[in-house]
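Shown here: the complex without one of its protein chains, the others still in place.
Letters are used for the chains, namely A, B and C, taken in the order the chains are written, and counting of residues starts over at 1 for each.
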Amino acid sequence: MALLTTIKEVGNYFREIYQGVASLVNGMKVTGKYFVKPSTIVTQKYPENRATLKMFDNFKGELILIHDENNHHRCNVCNTCARKCPNGSIEVIARKVVGPDGRTKKVLDKYIYHLDTCTFCGLCVPACDENALKFDNTFEHAVFDKTKLVKTLNHPGSSKIETPE
Amino acid sequence: MQVEQLTTWMQMLVPEATPGISKQYPEFIVPAAKLHDVARQLKENPETKMDYLFCLTGLDRKDGFHVVYHLTSTTLHHTVVLRVVLADKANPSVATVSDLWAAAEYFEREAYDLLGIKFENHPDLRRLFLEDDWVGYPLRKDYKDSFTLER
Amino acid sequence: MEETLMDLDLKEKEEYIINMGPQHPSTHGVLRFETCLQGEKVKWIRPHCGYIHRGIEKMSEALTYPQLVHLTDRMDYLSAHINNEAVALCVENAMGVEVSDRVKYIRTILAELTRLASHQLWWSAFGMDLGALTTFFYGLRDREKILDIFEESTGARLLQSFITPGGLMNDVHPNFQKRTKEFVKYFRKKLPEYDQLLTGNVIFQERTKGIGYMSLEDAISYGVTGPSGRGSGFHCDIRKIAPYSAYPLVKFNEITYTQGDTFHRYLVRMREMWESLDIIDQLVDNIPQGPTMLELKAVKPPKGEFYQRVETARGELGVYIVSDGGPTPARIRYRTPNFSNLFIINKIASGHKIADLVAISGSLDLVIPDIDR
Partner (left out) sequence: MYDFSPLIDSLSAWLNQTFSPFWAGFISMVLLGVALLAFYAVLGLYLVYAERKICARMQNRLGPNRVGPGGLFQTIADLIKLLMKELIYIRNADNLLFNIAPFIVIVASIMAIGSIPFAKGLQAIDLNIGVLYILAISSMGVIGVLIAGWASNSKYSVIGAMRSGAQVISYELSVGLALLCIIAYAGSMQLSEIIASQQDGWWIFKGHIPAWIAFVIYLIAGTAETNRGPFDLAEAESELTAGFHTEYSGIKFAFFFLAEYMNMFIIAAIATTLFLGGWLPFHIWHFDAFNRIMDYIPPVIWFFAKTAFVIYLMMWFKWTFPRLRIDQLLALEWKYLLPINLMNLIVIAFLILMQWHF
């Protein structure tokens, strides 16, 4: 009886070794398979493929104020986006101008966007009733100077698009 | 156990317990002195078996600090909320339940850290997130520092 | 554990303390384990957290409900969608509104994709904790595909803040269904490879089996939920206990094991990936049409207190909103899964070797920002 158990134990010892080695070989098959198949490489050579690299349309890169070809934007300085922003990343600075009809009205002076504090929550874009804002697909935001992350979104000399009332 | 049964059961156990405002779970406001006793009863009674404390919250309300215990039973699947109102805002203190539920030890340390509620007989009541020499309790409504986002 | 803590104490009074973290490759973030060693053996562990405490609960008190959603992304950044969903559900329940079926379906699919992505990253990092560095790249390779799905629809890869009280920020991309189905098909082929590479490996099994035993009582008492708790037989899946969104409509199994060791915590997650794939399969083909956003005048829950439990990739997330009826919460409290999962480490890892401590903390799948908040 004792002999039998001994034989059994010796058998178990060798079975353990066999199963262990088999499992190791099984794992090596996976890495070996990928080693011989260079087509499975998934990493990209980034700066080289910059021309072909396209982000998804929805990608939230940075906020921009939409300008048309005549350098017109649609912001009417209602400040909703600034109020919706949880981090205070948007400052809308208005300036008063006297219109041709003699009334003073507020127009956009500077639309300041702090990319450094923006968390890309996306609350500002749907908040705008005029659809004046959108997220651009740019993604190379690294700069050496932190002040460059504070951006003025309205282009120089731009004005609000004249919409028929 | 059904909500009604639980209510009568609680009424028997602590006559001074008053039902709370929440409609989501049966809720009872328990006097601070009796909390540990009630909690032990809830945990050990075979009819309730509240063995899982899934949330312990400290609140800073107008009538004092609240400590809210969300208890549930993993076998009987019923939930009860206990609430302790600590009216003494200067020195809020309540008995610990960390001897009943191990999770409470760290929930209580968090409440102590951020709200300054003291838990008596707690084995290791130290700051958890903030440094040991931090002044003040940030989650209190009257806490002010230069970083607080004003709106 | 052959020797209890006390035996060790009697044998040797001298303490050899090393600090694992806050900058340490095995803690996956800024967490410090003050570890007392006796030779290779761990005597006790004292976790120190708070290195990235940002006061999300305090910050949220100054923000309106749609605004504070984006902060929840930053708690458990690997379950961002599920965290968003928790707040959204809590606010919706408080206001007594119900979102359309389309939103429910999409939320559930996104949540399951998030769970898959999270488990993939966990698998990668767990392999790396044990020294199998190649797993890291395989896991990340497959996770990228999920992140692509997210990016196409939500505009962000990691911190999407897509689910908002009342619905979704915008409708999903038309490609969403196609891509999701492609991914499910792709990943069903890759998942057996994970098992082949790591699960069956004899070294891996030796390293994890019987290590870090957590009893059911401990799991419940410490509130260890999620896959870590289910490895000990704790039926804590909120998707089953208190179903939300589209979970009542789908069939899936709650994976539990009673062994409670590191290997079975691992197995729970591996099998949960299969379950997640099944859930997505059931939902993705029949997303109903409907509005993706409720027409809400203002997101203002009535005066009162509201609690919502959801199942993130790591366990039970509770959102506790105390509202005074205003647009901002009077107090918001997150009962985060990792906070509760962390502190059991002293109990289950002391008495084991230092290498086991790494394996055990890996098997608890800790995400540090979720602990600190």
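By our rule, a residue touches a chain if its C-beta (ideal position, glycine included) is under 8 Å from a C-beta of that chain, and two chains touch if they have at least 3 such contacts.
Not measured: the values here are computed from a predicted model.
Participant: Taking the complete complex into account, which shown chains does the hidden chain touch?
Facilitator: Touch partners of the hidden chain, whole complex considered, are A, C.
Participant: Going by the contact rule already stated, which one of C:99, C:146 or C:198 would touch the omitted chain in the full complex?
Facilitator: In the full complex, the listed residue that touches the missing chain is C:198.
Participant: I'm checking contacts with the chain that's been left out. Which of C:147, C:293 or C:355 qualifies?
Facilitator: C:355
Participant: Residue by residue, what part of chain A touches the chain that was omitted?
Facilitator: 17, 24, 27-28, 30-32, 34-35, 38, 40-43, 45
Participant: Need a quick check: the contact residues on chain C for the chain that isn't drawn.
Facilitator: Missing-chain contacts on chain C: residues 16, 18, 24-26, 37, 40, 127-134, 136-138, 141, 197-198, 201, 203-204, 206-207, 353-358.
Methods note: only the chains that are shown with their structure count from here on.
Participant: Averaged over CA atoms, how far is the centre of chain A from the centre of chain B? Could you give it in whole Å?
Facilitator: 41
Participant: Between chain B and chain C, what distance separates the C-alpha centroids? Give it in angstrom.
Facilitator: Their C-alpha centroids are separated by 25 Å.
Participant: Chain A: which residues touch two or more other chains?
Facilitator: none
Participant: Any chance you could list the residues of chain B touching two or more other chains?
Facilitator: Touching at least two other chains: 149.
Participant: Using the touch rule from the top, collect the residues of chain C that touch chain B in their complex.
Facilitator: 49-50, 53, 55, 57-59, 62-63, 93, 218, 220-223, 225, 234-236, 241, 304-307, 309, 316, 318, 320, 322, 330-331, 333, 335, 339-340, 343-344, 372
Participant: Which part of chain B faces chain C closely enough to touch in the complex?
Facilitator: Checking each residue of chain B against chain C gives 21-25, 51-55, 57, 59-61, 68, 70, 74, 77, 101-103, 105-106, 110, 114, 127-130, 138-139, 148-151.
Participant: Of all residues in chain A, which touch chain C in the complex?
Facilitator: Residues of chain A touching chain C: 19-21, 23-24, 26-27, 29-31, 42, 55-60, 84, 86, 119-123, 126, 135.
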